[in-house]
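Complex shown without one protein chain; remaining protein chains in place.
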Amino acid sequence: MAQVQATKFKNPVVNWIDSRLPIFTMLDHEYNHYPMPRNVNYLWAFGAIAGIMLVIMIATGLFLAMQYSSHTSLAFDSVERIMRDVNYGWLIRYVHANGASMFFIAVYIHMFRGLYYGSYKAPREILWILGVLIFLVMMGTAFMGYVLPWGQMSFWGATVITNLFSAFPIVGDPIVTLLWGGFSVDNPTLNRFFALHFLLPFVLLGLVILHTAALHVCGSNNPLGIDPKGPQDTVPFNPYVTVKDGFAVVIFMIIFAVFVFFMPNYMGHPDNYIPANPLVTPAHIVPEWYFLPFYAMLRAIPDKLGGVLAMFGSIALLFFLPWLDRSKVRSCKFRPVYRQFFWILAIDALILGYAGSQPAEGSWLIIARIGTFYYFFHFLVLLPVLGKLERPRPLPNSISESVLKGGGAIAAGAHAKPMEKA
Amino acid sequence: MRALKTAILSAALALGIAGAAQAAEGVHIPKQSWPHAGIFGTIDKAAAQRGFQIYKEVCSACHSMHLAPIRTLAGIGFKEDELKGIAAGYEVHAGPNDAGEMFMRPGVPADRFPSPFPNDQAARAANGGALPPDLSLMAKARVGGEDYIYAFLTGFEEPPPDVHVMEGMNYNKVFPGHQVGMPNILQPDGVTFADGTKATVEQQAHDVATFLTFVAEPHLDARKQMGVKVILFLLVLAGLMYAVKRKMWSTLH
């Protein structure tokens, strides 16, 4: 961004401000002229969709916080007051609750898009690492948010997840006591979770800004995984990509609205409409769907510490992904062997998710173990080895050549085509 | 001694529920047809009013509904003066007065439905150790929702010969573990409906389930109506956005 030249604006006030604080120049360059590879497909809209979801979550969360009481004796009833008495309170709460799920859907698609097209490879390592950090902070925020209504699932989810830390030898128990601020999940826990749940979204916002800044240094990846060679390979972000992303956002909002208005509790759990009871654990407790694959890994390992390490490890290894994948080719389009394994990983994640929702016994336990094994095998063995063994297909010379001439020798050219006139 | 008995009973009940959950996994809860189901479904107000009558005459002897204010009933068609009459039929705690004493006063629509027992312990003590759950959110707090309520209320039957029902318990085919402290409370013509509807057990179960659906989600009708408008709006916007996008990208070559 350092090489950026100041933009001349029509409005003298804007110019006056801009010559002292070049914020308009920055916006102009980053969101107006920012060259976007012209062949990106609709999967590239999920970054923008996730960003909008974050804004929606912060807005609804702020207005919910104005009505919510973070005390164990009031929390459940105050949420019900929001649902019953506050004007449009039911709408704001259902948007917030379902918004968490929609946010994760957007982010998961965004992550798998990155995996498929190799968006984590040089020079985008920092971009990817910031993304994994965003994912981690999101998980923490979502977990603490789920505790706030103080229903049965809130309470027992908080109990189980905080107890994960007790798996660590020596420091484990003191850490759990510290997290709780007492000897069980109780009022101090609820209060601090509320404070952190309010804070973390702004940390998230900061990380998202860094994530975008890092993106704009090296530019967006594209379905071919090759760098743009000049203006003929790109379009200016505005208006082309803003309009395209806007269309994708509206479609996403329609799906979101179906959940909010017609099945608002579909992704929740009935037990969370029962007030927290520290003496009775629900018969079958499960986390929210977006944690299920990790929950399956936790339970797949028959050892307490082992399970916890597997769960944390499954996310930690994502930080090292740019160096685990030894292939120089980014896009799966040109990696016929890895592409098969990518889809196996995607299916593996879905199976792990389903296994996580089932009682940890019998065949589902075995399936969860196989799934966990494959997950680690994929990242720790397959990726490094395939990079050496696989013979990628030839890459096209440039994006414009591939787009305009139907991709030349590339069989996957049809995939890049939708960008042409869609 | 009594506390010990209560503790043992409630522990047994808790264990029973926990242990029974697996057994209940296989229980099939049949779907009923509800006027409030579907995209355009709205609460059947007449049924909900009958359901309220059953709640008042039958359920509320043991079950609280403490999250719902009496004024909520305006949503199923009760008029202002009817609400005042209903509310005045309840005695609510108030005070302290100028002498510093708590007293009872007739209810007003802003009051919540009074609970039959002052606290959970009293409720357990009066019900053989079992706690009658609060009904405010019952339709959202059970897998199956209103279908579960209907199946539960119509699910009392003679136990199979190989099942030994514990003393003070009753056999219900959909309750987790099949043994429940609540007796088969709905009787044919156990209530008399003002609108002349015949009070079969199925009719009563249906009406109570409708009423509890409304109480758990008083804005259900408004939510669906808004949903239809929002989605129609978004479809129009999506169509326009798509047209803009096509036009704009068509200029690229």
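Observations on the structure shown:
Here the chain labels run A and B in written order, and each chain numbers its own residues starting at 1.
Here is the rule we use: contacts are C-beta pairs under 8 Å (C-beta built on N, C-alpha and C of every residue); 3 or more make two chains touch, one makes a residue touch a chain.
Note that in this section contacts and distances are computed from a predicted model.
Protein name for the hidden chain, per its UniProt entry and selected from "Protein-arginine kinase", "NADPH-dependent glutamate synthase", "Transport permease protein" or "Ubiquinol-cytochrome c reductase iron-sulfur subunit": "Ubiquinol-cytochrome c reductase iron-sulfur subunit".
Contacts of the undrawn chain with the visible chains, over the full complex, involve A, B. Of the candidate positions A:43, A:59, A:267 or A:365, contact with the unshown chain belongs to A:59.
For the chain missing from the display, the contacting residue among A:238, A:265 or A:398 is A:238, taking the whole complex into account. Considering the full assembly, A:84 is the residue among A:84, A:197, A:299 or A:333 that touches the omitted chain. Across A:7, A:41, A:187 or A:398, the residue that sits in touch with the chain not pictured is A:7.
The missing chain, though absent from the display, is touched by one residue of B:58, B:126, B:143 or B:237; that residue is B:237. Residue positions on subunit A in contact with the hidden chain: 7, 9-11, 14, 24, 27-28, 32-33, 35, 59-60, 63, 66-67, 81, 84-89, 91-92, 231-232, 234-236, 238-240, 246, in rising order.
The chain not shown here touches subunit B at positions 69, 71, 109-110, 233-234, 236-237, 240-241, 243-244, 247-248, 251-253.
Please note the rule applied: only the chains that are shown with their structure count from here on.
Within the complex formed with subunit B, the residues of subunit A that make contact are 38, 77, 80, 83-85, 90-91, 94, 235, 239-240, 243-244, 246-247, 250-251, 253-254, 257-258, 260-262, 264-265, 270-271, 273-274, 279-281, 283-284, 359, 404, 420-422. For subunit B in complex with subunit A, the residues that touch the partner chain are 14, 17-18, 20-22, 39, 67-69, 72, 133, 136-137, 140-143, 145, 176, 216-219, 223-224, 226-228, 230-231, 234-235, 237-238, 241-242, 244-246, 248-250, 252-253.
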